[in-house]
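Only one protein chain is missing from this complex, and each of the others stays in its spot.
What follows is chain A.
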Amino acid sequence: MSRLRTTSQPAGTSAGTTTASTEAVPPAGPVARSRRRRFPTHLVVFIAPAAAIYTVFMVYPLLDSLRLSMFAPRDGVQVFVGLDNFVHLLTDDLLSDAFWNAVWNNLVFFAVHFLVQNPIGLLLAALLATPTLSGRGTYRTLLFLPTTLSVVIVGFIWQLIISPVWGFVDTPLLGQSSTALVTLALMSVWQYIGIPMILFYAVLISIPDELTEAATVDGASAWTTFWRVKFPLLLPTVGIVSVVTYVANMNAFDLIYTVKGALAGPDFASDIMGTFFFRTFFGFQLQQGSSTMGATVATMMFLLILAGVLLYFYGWQRRVESYEL
């Protein structure tokens, strides 16, 4: 990281001069070899800006957050406290209850996505991939439309529609602790279903006809062909979609905050890691915000994401065979 930043310094100053010198290289002869010998300024010019912005505004803050999770304010200065913050988060009565509640809710939030978006996405993709279907492009665009909306808009659209004031739904689905979280998760599924649909669809249309024809010739019914030939080819994509959904869900925030506020009511029934992180960092009601405890929660979120990704790599991807088509 530091190496990148030091190399980026000469880039700005010497860019102009070396442009000229590269051009001065005689076009005939071993151009590539003579270029390789001089300092590759163009390489630095090409890569340094992207690497610098990425390093300063993404990698550094992430590492800084990791660092801060091991510090705590004492008399106005940040002092190193090792893993005390984590111990506090996991053992303090109030805090650990809130933390585990958020973890559990977040897993439920993901489970609803997993259980609903895969079958519906698969069904829609299979229908879209029907060879004789007309108007395919229009369907694709329309089915994808909700995905382009802001989560804030999605939250309010559904809040209005299921509001008892408008009268389509009588039960206050968002007001009861038993239904709030699942309702919010379904709103989110409604918005993002287009992504699994398109990815499944891409796999289905890339399956060569010979493969399905061979199965049909061998006497397999369409039903058997789907489950025995196409479905195994879809499994790697189901895995990728699920792991991407898991990562997105683990740092979801906008929807819950829009619909239920930072307190993620009723009685924290819809509290997930994102809202818990926000409250810990900025404080709420009587509890004061803390950047170091906020960083601690962020680090735990990172570990949860890492655990999910590793589980995917070792539990799913290794067992599911992927085929080159």
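Some observations on this one:
What we mean here is this: a residue touches a chain if its C-beta (ideal position, glycine included) is under 8 Å from a C-beta of that chain, and two chains touch if they have at least 3 such contacts; residues count from 1.
Convention: contacts and distances are computed from a predicted model.
Its record in UniProt calls the unshown chain "Carbohydrate ABC transporter permease", which is the match among "Carbohydrate ABC transporter permease", "Aspartate carbamoyltransferase", "Ribosomal subunit interface protein" or "Ligase-associated DNA damage response exonuclease". From the options A:96, A:171 or A:206, the residue with contact to the chain not on display is A:206. The chain that is not drawn here is touched, among residues A:150, A:176 or A:322, by A:150. Touch with the chain omitted from the figure is made, among A:251, A:287 or A:317, by A:251. Shown as candidates are A:86, A:139, A:284 or A:316; the residue that touches the absent chain is A:139.
In the complete assembly, the contact with the undisplayed chain comes from A:119, out of A:73, A:119, A:232 or A:315.
Although one chain is not drawn, its touching partners on chain A can still be listed: residues 19, 22-23, 27, 31, 40, 42-43, 45-47, 49-51, 53-54, 56-65, 68, 119-120, 122-124, 126-128, 130-133, 137, 139-146, 148-153, 156-158, 160-161, 166-168, 190, 193-195, 198-199, 201-203, 205-206, 212, 216, 221-223, 225-226, 247-248, 250-251, 253-254, 257-258, 274, 277, 281, 291, 294-295, 298-299, 301-302, 305, 309.
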